[in-house]
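For reference, the structure is listed below as structure tokens.
Only a single protein chain was left out; the remaining protein chains are all shown in position.
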Amino acid sequence: MTLLSLDDVRVTYKLPGRGTLNAVDGVSFDLEPRQVLGLVGESGCGKSTLARAVCGLEPTSAGSISFNGQRIGKLGLRKRDPALMRIQMVFQNPFASLNPRRTIGSQIEDGLRVNPDRDAWNVAQLLEHVELDASSRDRYPHQFSGGQRQRIAIARAIAAGPELLIGDEPIASLDASLQARVAKLMRKLAVETGAALLFISHDLSVVRVIADDVAVMSAGKIVERGPVDRVWTNPQDAYTQRLLAAIPVVDGLGRLPG
Amino acid sequence: MSASGITIQGLTLSFGRGDAEKQILRGIDLDVPAGQITGLAGESGSGKTMTGLAVCGLLPAGANVGGSIRFEDVELTQLKQRAMNEYRGAKIAMIFQDPTASLHPMLTIEAQLIDHYRHHTGASKKVAKQRALEMLGLVAVPSPEAALRKYPHQFSGGQLQRIAIASALMCEPSVLIADEPTTALDVTVQAGILRLLRTLCDELGIAIILVTHDLGVMSALADTIAVMRMGEIVEHGSRFQVITDPQHPYTRALIEALPDAADAPDAAHSPDTSSAANAANASDAVPTEGGLS
């Protein structure tokens, strides 16, 4: 059964004045359980808006999003439906996504509290899984570096026992040497816990390494979707081709991209 | 255009005194020849941006500078602020990561390009405008005449970075410091800016210091690459040599941490990512990393 299904989803913003902006302009795709889908696109293409809509943080103006057959509406001021808590998100900025006034242990416990399988994890195990010391639990976020904080945020998301883990540009604010590592860690944890992963990034070279499938988004639409190796080696859409050609290759030959 | 580069020797930089003294640069030796792009690679907190700022004389107050930065037989570290102002913006120019931050939001592009040119050269308004049009043409901003009358918010990020480069080029600088010039830009836009920088370097013979953490950009653009870590240059060599045959373990770790380093999806998907993990550990140990200061 399909885990996440988007059918002609549109998200529209009112612009100052009279105009409207279709941030997401008729997106349809399915995500199977345990599948890792990379969603790539450049800034302003609507990929983050789409992720927020899947979490119920953005109202859709048309179309439907359903998770395990249950329709996702806007998360207003209500408590979130427990069934939808099986969707968890890792945010872009590790300096903003952890509460600075609470220990990381208590923040990870927030996740454990909503896990239907209560004994699946404990804080120490989770910290160990994201390669942090178990004694870190009593510390505060400011005592960690960006890469470490992002791993804590991943631990918190995994603690909730998600069936769908979403990463909204989770590596964009990290140092270059950490990006691939954190991305791989997310994939590994998602695969181990049996969750599907929707990994949003502007960096195709990272997505290529961790995703099974890739969807390329441009101007609110998905222009191409397919197995990552096929898209990488044989892109069909003109935009995908341009995007791939623009990535500088680290070969030391001084070839200018594009 | 005069061809003169910059020679940095034993450059040190620290803040504070006594016990609270914080070393940022621990003795940098770097030759930046004219007509070449010298890359400064490294992660946040490695001191690469501070090196660029030191060359421009734009260090924050309270910085203790040692060593030497020579440019056209002038010792820049000894210059008084006023004398340095004559160099900065004229012979030594800088472009930054965020072009919106380096352009004044309330002034037209014309005013921004022309004012500092006239200040440095004393040229007439007409001559200055001619020069501005020429420079906008050089950086390939579409319809330069119209662009001069616009304000920064009317341009996209990529176009603004082109305008920022045009502004930097107005006074025919010999040295251009580009601090993460494409980091805020989309990859398709980045390609155009990289091409532009290459052309400027080749055709105008400018010495460019390219500061970036992105090894892809380095590989595409830099002639030589200096890898910085914790305020020191751990390796400096030709582009090809540094990327294909890195000598220092830290450089190796940086290159191995690239997503497609192993270039085999299987290896990447397996839990054993030890090489990348080592690199990350190395960087976690950098005490000046953002989150820890």
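The letters A and B name the chains in turn, as written, and every chain counts its residues from 1.
We take it that a contact is a pair of C-beta atoms (placed from the backbone, for glycine too) under 8 Å apart; a residue touches a chain by one contact, two chains touch by 3 or more.
The rule is short, and it goes like this: contacts and distances are computed from a predicted model.
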**"Putative rhodanese-related sulfurtransferase", "Thiazole synthase", "ABC transporter domain-containing protein" or "Peptide/nickel transport system permease protein" - which is the UniProt name of the missing chain** = "Peptide/nickel transport system permease protein"
**Prompt:** In the full complex, which of A:47, A:129 or A:156 touches the chain missing from this view?
**Reply:** A:156
**Request:** Sort through A:71, A:118 or A:142 and give me the one touching the missing partner chain.
**Result:** A:142
**Asked** Among A:102, A:230 or A:255, which residue is in contact with the omitted chain in the full complex?
**Response** A:102
**Prompt:** Among the options A:49, A:88 or A:240, which residue touches the chain absent from this view?
**Reply:** A:88
**Request:** For the chain that got dropped from the picture, name the residues of subunit A it touches.
**Result:** 55, 57, 75, 77-80, 82, 85, 87-89, 91-93, 96-102, 107, 110-111, 113-114, 132-133, 135-136, 139, 142-144, 148, 153, 156, 160
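The working rule: only the chains that are shown with their structure count from here on.
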**Item:** Separation of mean Cα positions, subunit B and subunit A [Å, integer]
**Value:** 31
**Asked** Tell me, which parts of subunit A touch subunit B in their complex?
**Response** 42-43, 95, 131, 142-149, 175-181, 183-185, 187-188, 202-206, 208-210, 229, 242-243, 245-258
**Message:** Residue numbers of subunit B touching subunit A in their complex, please.
**Reply:** 43-44, 186-188, 190-192, 194-195, 198, 213-223, 239-244, 253-255, 257-261, 265, 268-269, 271, 273, 276-277, 279-280, 282-284, 289-292
